[in-house]
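Here it is, the structure in full.
All protein chains but one are shown at their positions in the complex.
Chain lettering (A and B) follows the sequence in which the chains are written, and residue indices restart at 1 in each chain.
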Amino acid sequence: MDIQYPLELVGTLVFAISGALAVRDREHDLFGAGFTGFITAIGGGSLRDILLGSYPLVWIGDVNFLYAIFLGILLAFIFPTTLLKLRKTMFLFDTLGIAFFTVLGVEKALSLGVRPEIAAIMGMFSAVMGGVIRDTLTNEIPILFRKEVYASACLAGAILYLVLNYFGIARDYNMLVSISVVISIRLIAVKYKLSLPRLD
Amino acid sequence: MDIQYPLELVGTLVFAISGALAVRDREHDLFGAGFTGFITAIGGGSLRDILLGSYPLVWIGDVNFLYAIFLGILLAFIFPTTLLKLRKTMFLFDTLGIAFFTVLGVEKALSLGVRPEIAAIMGMFSAVMGGVIRDTLTNEIPILFRKEVYASACLAGAILYLVLNYFGIARDYNMLVSISVVISIRLIAVKYKLSLPRLD
Partner (left out) sequence: MDIQYPLELVGTLVFAISGALAVRDREHDLFGAGFTGFITAIGGGSLRDILLGSYPLVWIGDVNFLYAIFLGILLAFIFPTTLLKLRKTMFLFDTLGIAFFTVLGVEKALSLGVRPEIAAIMGMFSAVMGGVIRDTLTNEIPILFRKEVYASACLAGAILYLVLNYFGIARDYNMLVSISVVISIRLIAVKYKLSLPRLD
């Protein structure tokens, strides 16, 4: 799929931007912002690959990912106000990003021979753990505990992909459907302020 | 040892329950609680195996551990009040769990050929790091900094196991003694509110 590789790079760039801008209101200098952008961009995929024992890590084996991250950080430095004004656009990109990385994470895990249950978890981890590590470093309550239906949308999309895959749906079609479902769940949850019930 | 495998699964289930219930008083939805239960259950063993480079991780290679975790989270969702009323029972299970995982962690590290000093640390990490990661994610002061004689009881048990092992004590007997010592230290410390001195 010719479009997949550039999409991965763009997704990584978007994660780097969101990470760098996340510390804008706090006591961080430019370096701290860049560091946070970097960790956000590499965190999820690195954790997935370390758990699976899959080396080299993507960004270590392919320098283009590193350049995508640097470019994202640079954009965050040069156009912070513009990017923050584009909050809706950024939100859409982030939603697209987590949806896309969920499916890619599932596929990578499957290609390494693990069971579907594990692949579903790895898909979700790929998408959200960069943000979780970012929030832990900046002493925030991790995103998946705060945001409406965030990681759970990814998990739902991962499971859907696995079910469709099990029934022999073609990969491209499956990707499109699963990614769309993650995006739809997330957008609907945010629009109508839906959230899962609490434990009490 | 026929009893070891089911005990490992039960220990994993208990960790998942304690993790899921840990976020009950906070602003977490069901998914957040399940996520925390999951991380608590896999954290210690995963960290041990990643540090030792031992792949596949236990819960990735054997799906029964995943099912034990899902069952634990499910129980926490269905019976939260009952389980919290059973606090004393849960506390005993947790104490049994850390004692048991300490010894298993030591044995696994030894089987991978590391020195006893490393095996002692790996035993303790297996037992307590799931809780440490849980507390870090939920912005709590990590359990081992708060609770009376928690990780130190595990370390003491790990060292005892290694000493008895060095003197040729049979494995089953050694396990029983070392686990009992961890449990005794912990129970006595909690009952009499003992704690180690501070650094001042």
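Everything below uses one rule, namely that a contact is a pair of C-beta atoms (placed from the backbone, for glycine too) under 8 Å apart; a residue touches a chain by one contact, two chains touch by 3 or more.
Predicted, not measured: the structure shown is a model, and the values here were computed from it.
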Exercise for review: Could you tell which one of B:7, B:118 or B:190 touches the chain left off the display?
Suggested key: B:118
Revision key, fill the gap. Among B:10, B:50, B:163 or B:187, contact with the omitted chain is made only by B:50
Point to revise | Residues of chain A in contact with the chain not shown | key: 20-21, 23-24, 26-33, 35, 38, 46, 50, 55-57, 60, 63, 66, 76-77, 80, 136-139
Study note, to complete from the structure: In the full complex, chain B touches the hidden chain through residues 50-53, 114-115, 117-118, 121, 132, 136, 139, 141-142, 144-146, 149, 151-152, 155, 195-200
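Simple rule for what comes next: only the chains that are shown with their structure count from here on.
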Study note, to complete from the structure: Cα centre of chain A to Cα centre of chain B, whole Å, reads 30
